[in-house]
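Would you mind keeping the following structure in view while I ask a few things?
Only a single protein chain was left out; the remaining protein chains are all shown in position.
Moving on to subunit A:
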Amino acid sequence: MALCRQTRVSLRLLRSHPIGIASLETGCERHVSTVTSLDSASGLTTEQKHIQEVALNFARNEMLPRMAEWDEKEIFPTDVLKRAAKLGFGAIYVKEDSGGTGLNRLDASIIFEALSQGCVSTTAYISIHNMCAWMIDQYGNEAQKKQYIPKLASMERFSSYCLTEPGAGSDAASLSTTAKRDGDHYILNGSKMFISGSGESSLYLIMCRTGGSGPKGITCVLVENGAPGLSFGKKEKKVGWNSQPTKALILEDCRVPVTNRLGEEGQGFSIAMNGLNASCSLGAAQASLELATEYVKVRKQFGKALAEFQDPQFKLAQMATGLVASRMMVRNAAMALQSGHKDAVSLCAMAKLFATQTCSKLVNTALQLHGGYGYLKDYAVQQYWRDLRVHEILEGTSEVMKIIIAKNLLHH
């Protein structure tokens, strides 16, 4: 029991430091496995399992039945989003003092993984919204935190992250939207492309250039909907991610008070890079693997269930292996971020590179296993397949991930 008390004390200390505690709860509780497996609950602490269960139930009851409708009718499900926020999903890793839920990146990863089984597109939006709330919590001053975080946590307001421009995608640091100082205002000019939540959001975190070229001249500015000079382009017609509107954002002499600057001038790029995060692929992959496994047990051809033929068996085996590996990579990266591990940047890039590609391949195979039925919109697997395709592109293309990893390799 003395060990127990020690562990409890150290747990309390650790809560105030951003260190992953996943492996340390083995002191008092009955030994908790840290093994990652096909069962997404494996390797989690009891508390994380509870959190995951809530997220899975929410996904199953509130999202899964409507994901096809949201996709087909391009509905941004504000009602479901607000219900998710009521459970604490609006600002998951924002500190409790600031009005958030006070969990860590690994917890957030677990939640997004679970929710994405219900709808990848909506979960992706939730993760973007969470990212914005975190950025304000991490880099904002007290006034900004008080003004924005509570309403973001409850999703009374939605927020969007604006970095990409028509001419600056992978080369994000070359962005050309400017913010010129004019007394106690900034005047913003330029345009942003592919902004998720655009039009529905009331708060936009916009990266603009205040200084010289390159990343060091970039500043993050908070712009509220209705600001003079802010307008939007047409709603893009996308292959997937249809439950969130995507529009270009146009700034024409848009005036915002200097007090809306997040962090310091020149800090914008690192703020932007620290926000990005890859758990949504996992949920879709898990769901697709389960769907494919059920299908091959039921579908019969040539006198037998597909599950009795070696090729489908081998396909499923490959898919399962890829899923567990992806899950390990993503959770490992989350823990690295949480604990400030020196390799966190590389590990996150590796996780995104690996998990997005592997899960896309998995879902593609799941669709193939469904045969012709897989191509019908009556079956969920095609939506997972379409929704996942963009994960290898946004928040840093797979190619950019390779640049990051190589840079870290060659400069050490």
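Just so it is clear, a residue touches a chain if its C-beta (ideal position, glycine included) is under 8 Å from a C-beta of that chain, and two chains touch if they have at least 3 such contacts; residues count from 1.
One rule holds for everything that comes next: contacts and distances are computed from a predicted model.
A chain of this complex does not appear here, and its UniProt-recorded name among "U6 small nuclear RNA (adenine-(43)-N(6))-methyltransferase", "Annexin", "Electron transfer flavoprotein subunit beta" or "General transcription and DNA repair factor IIH subunit TFB4" is "Electron transfer flavoprotein subunit beta". Residue in contact with the omitted chain (choice from A:58, A:134, A:204 or A:241): A:58. Considering A:80, A:103 or A:162, the position touching the chain not shown turns out to be A:103 (whole complex).
Within the set A:44, A:63 or A:92, the residue that contacts the chain not displayed is A:92. Summarising the interface, subunit A meets the missing chain with residues 30, 39, 46-47, 49-51, 53-54, 57-58, 60, 86-89, 92, 101-103.
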